[in-house]
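Only a single protein chain was left out; the remaining protein chains are all shown in position.
Our next item is chain A:
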Amino acid sequence: MIRLRKLARAASVLTTPLAPEDILALFDPVFSARQLRGVVTKVVPETADSATIHFRPGRGWKAHKAGQWARIGVELDGVRHWRSYSLSAPAGEDPAITVSDMGAVSGVLVRNTRPGDVLFLAPPQGDFVLPEHPRPLLMLTAGSGITPVMSMVRTLVPHRPDADVVLIHSARRPEDSIFREELSELADQFPNFRVTHWYTGERGRMDFGTAAGLDALCPDWRRRAAYACGPEGFLDDAEALWAAEAAAHPKDPKSTRADGATGPFAADPVNLIIERFNTSLLGGVGHDGGLVTFEASDREVEADGDTPLLDVGEDAGVLMPSGCRMGICHSCLLPLRAGQVRDLRTGEVHGEPGQLIQTCVSAAAGPVNLDI
C-alpha cells in the first residue's frame, strides 16, 4: 500500500496537474483521485420494484460489517445525487445494495442500472451491527427494512451453528416480500433460524400495542436482543412496546439481559437496536428563511426557512460536503461564519460564529453565512 502510494507520487511527476488515478481511470473506471467509485458487476431483480446491485469497489473502500449502510452517488440527468442504502451482502463478500423503488434516485437505481455502470461511493458505516458475543436474536423488519438484516442473517445463520435467530418480517403481500425464497430456504436448512412472514395485506398492521401480539409470534422475545428496521411508525411502535414492558415489569429476576449483564431485566429498551431510514423534518409553518452566503464559493442565494442549507447550496452549484441527509452522520458539517439556523428536526434556532452546523437538517433562520 505504502509502496503503491510512493509509486503514484513518482508517476504524478509525469501526469501533473492530474493524478495517476485520473489516467488509470481511462482503463478502469474505479480509479479516481477524489471520489471512491464502484463498478456494477451484477443486477438481480428481487421483487417487481426492487433489485440487488452488486458492485466492485475501488481502492479506499473498506469491508462492511453485516448491517451497515453506504452512501451511493447516482447521476440523474447528469446531476449527481447521494442517498444511503443498506448493504445486503454478507460480511466478507463483495458489497451489494438492495434498493426499493421509492423515489427518483432509487427508481433510477432499480430500473436503469446495468453491469458496467459506475457508482460513486462512500465507505460503509453504521452501528446497526451484530453483537460481538453470541446471544439469541429477534429481528423485526418491515418492507425494505429487511435489507440490513438480510446481511446479518446471511453472515450469521449458515456459519454459526450456535446462532439462534428469529426473524419476523412484515410486507404487504408475498410477492412484495424481498428475499422471501432465500429466507425460506435458509429456514428449511438451518434449524437455528426461524422466519415468520406477516402480510399486512391479509392481516393488517402488526400489532405492537400490547405484548400479546408479539408473544404469539415469538414467546421468548423478552430474552432476545432485538434488531428492528422499517418505517417510522413501525419502529416507534416497537420502541413503545419495549419501554412499556420495561415499565410494567421493572424487576423480573428470571430474565437475563442479552449483553450478558446479570441482574433483573425485562424487555429492556437497551436490548432493542433500531435502524431508522429517515428522520421526519418539521414542516415549516411561517418560518422565515434568509439570504444564505457561501463565502469561499462566492455564492448568495435567498433561501426559505424549510429547505435544508445542503439543498440550497447544491442548487446554487456549491460543492457541499454531504452524507446521510438525515442528520446522523455529520459528513455535512460546515462552519457557520455568521447568522443563525433552525434545526428542522426540533425547530430549535441556534448558531454561533465558528459553530459547525449540520447543513442537511438546518435551514436559514435569517441571513446565514457559511464558510465554504
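Quick note on the criterion: contacts are C-beta pairs under 8 Å (C-beta built on N, C-alpha and C of every residue); 3 or more make two chains touch, one makes a residue touch a chain; residues count from 1.
Rule of thumb we're sticking to: contacts and distances are computed from a predicted model.
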item	value
Chain excluded from display, named as in UniProt, from "Cytochrome c-type biogenesis protein CcmE", "Acyl-CoA desaturase", "Branched-chain amino acid ABC transporter permease" or "Deferrochelatase"	"Acyl-CoA desaturase"
Contact residue for the chain not shown (choose from A:4, A:247, A:270 or A:296)	A:296
Residue numbers in chain A that touch the chain omitted from display	13-18, 22-23, 26, 32-35, 75, 77-81, 291, 293, 295-302, 314-319
